[in-house]
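Just one protein chain is left out here, and the rest sit where they should.
Here the chain labels run A and B in written order, and each chain numbers its own residues starting at 1.
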Amino acid sequence: MPVISPTVRLAGLLLLLLLAFLLDISVGSVKIPLGDVFHILFSSSSKDDTWKFIVEKIRFPKACTAVLAGCGLSVSGLQMQTLFRNPLADPSVLGITAGASLGVAMVMLAGGSIATLFAIRELGLSGSVLITVAACLGAGLIMVMVLLLSGRLRDNVLMLIIGIMIGSITTSIISIWQYFSAPEEIKDYLLWLFGSLGGVTNGQLLILGSVTILGLIMAWLSSKMLDALLLGENYARSMGLNPQRARLIIICSSSLLAGSITAFCGPIGFVGIAVPHITRQLFRTSSHRILVPACCLIGTLLLLLCDVLSQLPGNQTALPINIITALTGAPVVIALLLRQKNINAY
Amino acid sequence: MPDPLPLLQTRDLQTGYRSGGRKTITTKGPLALEVSAGQLICLLGPNGAGKSTLLKTLAGLLAPLEGSVKSDGIDVRQLTPIQRARTVSLVLTERVGTHQLTVYSLVALGRYPYSGWMGGLDPTDRTAIEWAIEAAGIQALRDRKLSTLSDGESQKVMLARALAQDTPVLMLDEPTAHLDLPSRIRLMRLLHQLAHQTNKGILLSTHELELALQVADEVWLLQNAETLHRGAPEDLVLNGAFEEAFAHEDIHFDKQTGTFSIQHDNRKPVLFAGEGLAAWWTRRALQRNGFFVVPSPAAGAEPAPLIRLMEKGGQPHWLLESGANDIREFDSIAALLAILDQLPL
Partner (left out) sequence: MYKNSSLRFLFPLAVILLISSCGQSGQNKSAVAGSDSSNFSSAKAIIKYAKGFRIDYYDHYKIVSLLNRVGDKTDTLHYLLLPEGGTPPPDHPGLPVITIPVKSLVVMSSSHVGLAEFVGVADRIIGLGSMKYINSPAVRQRIKTGAVKEVGLDNDVNTELLVAMHPGAFLTMSNPDAAGVGKNKTLAEAGVPLLPVSEWLETTPLGRAEWVKLIAALVNREDIVNAKFDSVEQEYKKLAAIGAASATHPSVIIGMPYKGSWFMPAGESYMVQLLNDAGAGYHWKDTKGTGSLSMNFETVAPVALKADYWLNIGTVDSKKEIAGRDARFTQFAPFVKGTIYNNTRRTNDIGSNDYWESGTANPQLILADLIRIMHPDLLPKDSLYYYKQLK
């Protein structure tokens, strides 16, 4: 492989990403001429109000959500793989998304009173904030639990099993809750659970965007800690890492990312585990200073392309994004790992 | 030449683990230890004697149960993580499984306590990294991925990382554990040179008693939870500390050779007469096979077979006298042993 500097690769990816973003906005069930799409995007005017609505209110926020979810989930997965020193760690495997779901379920099903529910629904945007906060807290809670338990174990596989178990417990708690809640309330929860990239409006985008960007900045600033953690906690401590603080920052950042995206888009699996592997293989580095932005770009690219695939022309239905990410991404990961022949490639 | 001011000094130290309000003492102490500049100290002791715990406590990663570890008069537990990382660097037994990391990046991680918020490196850092790579002799490996390294190479790379950390004290936990013999010897020699040339205090734990005896300026011999002998290796041999520390029914420490041998339960006495290289190896072979070698061939003192080492045409030959007129001749130790085993003793 010819040596291309990471900066050039990042720039190349950025260009690809821009193209993918524009492509995502240009294709859809409704045929809108490319010229009109650009006209709407850049001058915010159009001869057709419907087109304007579709581009501005449907496609643009959806593409932005794909960008944010792609960045957030990949980086969160990267952080977890490094923190837990486990190539299989990702938000959904370790029960972090289940934790976010628990947070959301708590808000939606708590008290069991329809009044609370109506209050949240009518809150509109501030309701979204509430659900976001709950999801982030839920994600953080589970992550702290997994980490506390894993602190007693040196074995990665055991730790993974513990994470999965905690995830199952969380899911079961939610199920019990659902079982005893009125169908009215469950319905709202189910609606959320099956959320998609398309459910985020421009107003909510602002909340999702600011939380995600905050999480990403924290993640990038923690690159040095993550690098040190690559060598294991003992080495990291011997090099001057304050493990408590590092964990706190990484968990905060990861919970913000996984929590907020889960809150708005529902649990999207696969991206968190796959993108870090793809990125490491493409960039052939373990340096988080490069991996964090690179994961953002590749995660975004993956989600944008999946979204394009989900709405290929002539397709009026909306395939859940989960299906497409797994269908397209999993073979890529398998191929890359086979080439690498070693699963411990975190 | 030991420095008048030690780099690390312990007072009334007792090491062990605390978990859930319970204390597990590994070394009771109280220990008064010093690591001085330019010294290579080998920490020896049987498995489970608490070598790793003592190392981690000295490095400030583990809180002592009692007493303190001080560097420059300051308790290492009071230092900030960064200050501590600038005082002691470590090479641990755990393997680093980060396959996409190159050797250079790994060594560069040693600059963690000095580099900026994002891990950016300035010229000082780069100089330190280059020096560490050269000192550890891994120039040829600098662009390799960790996953492609042999055990010996990867141990040297981890050493380079610790060197890049540029600390007065360097500690290594069983650095020779997975290495083949030449690599062990080379690594030990390298550490010995480093201690003397860079004036670092180097402390390493090891099982390699014989190697340690050859390179250590000082040996800390952890006998058990209660006792730690310290001193020059030769002194510890002479005062019987080694024998005591590794005392075991079937292990025998030979002060003459500085080696251990397996001791069999029902040792059979043989008399042996001979000198030189061949005599040394003969004695060894006899011991290995469960014979108790009576050094002086005082004829008739004991009813035991007598082995005489002779020379015949520049080659060693052995004569075995196992009765009044039963004398046999052998041209190899193996042949001798084969017959010895059949003698009714």
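Basically, contacts are C-beta pairs under 8 Å (C-beta built on N, C-alpha and C of every residue); 3 or more make two chains touch, one makes a residue touch a chain.
What you are looking at is a predicted structure, and each value in this text was computed from that prediction instead of being measured.
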> Among the chains present, which touch the one that was left out?
Replying inline: A
>> Going by the contact rule already stated, which one of A:G28, A:G240 or A:P267 would touch the omitted chain in the full complex?
In response: A:G28
> Looking at A:P6, A:G199, A:P243 or A:G269, which makes contact with the chain not pictured?
Replying inline: A:G199
>> Counting contacts across the full complex, list the positions on subunit A that touch the omitted chain.
In response: 28-30, 49-50, 53-54, 57-59, 114, 118, 121-125, 127, 182-184, 186-187, 190-191, 194-199, 201-204, 311, 316-318, 320-321
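Simple rule for what comes next: only the chains that are shown with their structure count from here on.
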> Any idea which subunit A residues touch subunit B in the complex?
Replying inline: 85, 220-221, 223-224, 227-228, 230-232, 234-235, 237-242, 280, 284-287, 289, 340, 342, 344-346
> So in the complex, which bits of subunit B are touching subunit A?
Replying inline: 59, 61, 80-86, 88-90, 92, 94, 96-101, 105-106, 109-110, 112-113, 115, 117-119, 147, 165
